[in-house]
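With one protein chain held back, the other chains of the complex are shown just where they sit.
What follows is chain A.
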Amino acid sequence: MKKYTYTEKKDTRSGFGAGLHEAGKKNENVVALCADLVGSLKMDAFIKDFPERFTQVGIAEANMIGIAAGMTIGGKIPFTGTFANFSTGRVYDQIRQSVAYSNKNVKICASHAGLTLGEDGATHQILEDIGLMKMLPGMVVINPCDYNQTKAATLAIAEYEGPVYLRFGRPVIPVFTDPDQKFEIGKAWMVNEGTDVTIIATGHMVWKAIEAGEKLAELGIDAEIINIHTIKPLDDEAILKSVKKTGCVVTCEEHNKFGGLGESVARLLTTELPTPQEFVATNDTFGESGTPDQLMAKYGLDAVNIVEAVQKVIGRKK
């Protein structure tokens, strides 16, 4: 197992804030909108340097999405910012009609996704957003795994023409990816090469997958770990290549197993290469109040759950 270390922990939302600021410096057409959550979205640096290119919309997310769609007309590249719940479920029809169907170059940037939002509880912990967004034709869906990757993803989507959903979170987690990485939309990152099982992880679950890989190595299991940051379009080639070698797969995501990354992988494998698969994901449930760590443990999203899923799926190999 390749050794991953970190010297600091940071939140992925701060990676977004840094990326937005840098994207703003690079391209004067980058504009930002927020629905009364500037601090939570870490937009302060952008607002300080480009006040005229920032629009405070107030607590009116539907209006924000419509305004963002309109701002593309004339060449702006709008980044909207609010919590993941209010970025998706609350404004689904506005995104569907004014952004996705209208093919507008809007970047929907969503913080506080998943259980790790913590104490605010289920009203704010959306576990359905990946499913909602990936079903929209033409929508790119990205869920980066640490500060550096989120920053790189933010810069990459500014250069991509078309609607994008970028999902990130609140908790501080290890920063373990390259600060100078080149982020390629739709390209998987090989975290660790192995032969016994393919672990496919996204977002906060990538570090958990690395922790699981270390435990599996102690048990004599050689896990291949792939980071899928872009859930749509999915890197079919990387997944199929790995699964051909290992013969089984475990998918890991901080999202409902209905409609998430796991289902996208299952759809690919069912049609191309039927393979035993286990899902580390929430199981058709809402979250609740608690600390992020408590919630990830209670809902089965820890390294130990990945280890168990790997042992189970290896047992199902023919």
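The definition used in the following text is that contacts are C-beta pairs under 8 Å (C-beta built on N, C-alpha and C of every residue); 3 or more make two chains touch, one makes a residue touch a chain; residues count from 1.
As a convention for this text, contacts and distances are computed from a predicted model.
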item: Identity of the absent chain, which is to be given by its UniProt protein name, from "Transketolase", "Branched-chain amino acid ABC transporter permease", "Glycolate oxidase subunit GlcD" or "ABC-2 type transport system ATP-binding protein"; value: "Transketolase"
item: Given A:A23, A:M43 or A:I67, the one touching the chain that is not displayed; value: A:I67
item: From A:T12, A:Q94 or A:N148, residue that would touch the chain that is not displayed; value: A:Q94
item: Hidden partner chain, touching residue among A:N27, A:T55 or A:Q311; value: A:T55
item: Option touching the unshown chain, where A:A18, A:V31 or A:I314 are the choices; value: A:V31
item: Footprint left on chain A by the chain that the document does not show; value: 31, 52-53, 55, 57-58, 60, 62-76, 78, 93-94, 96-98, 101-104
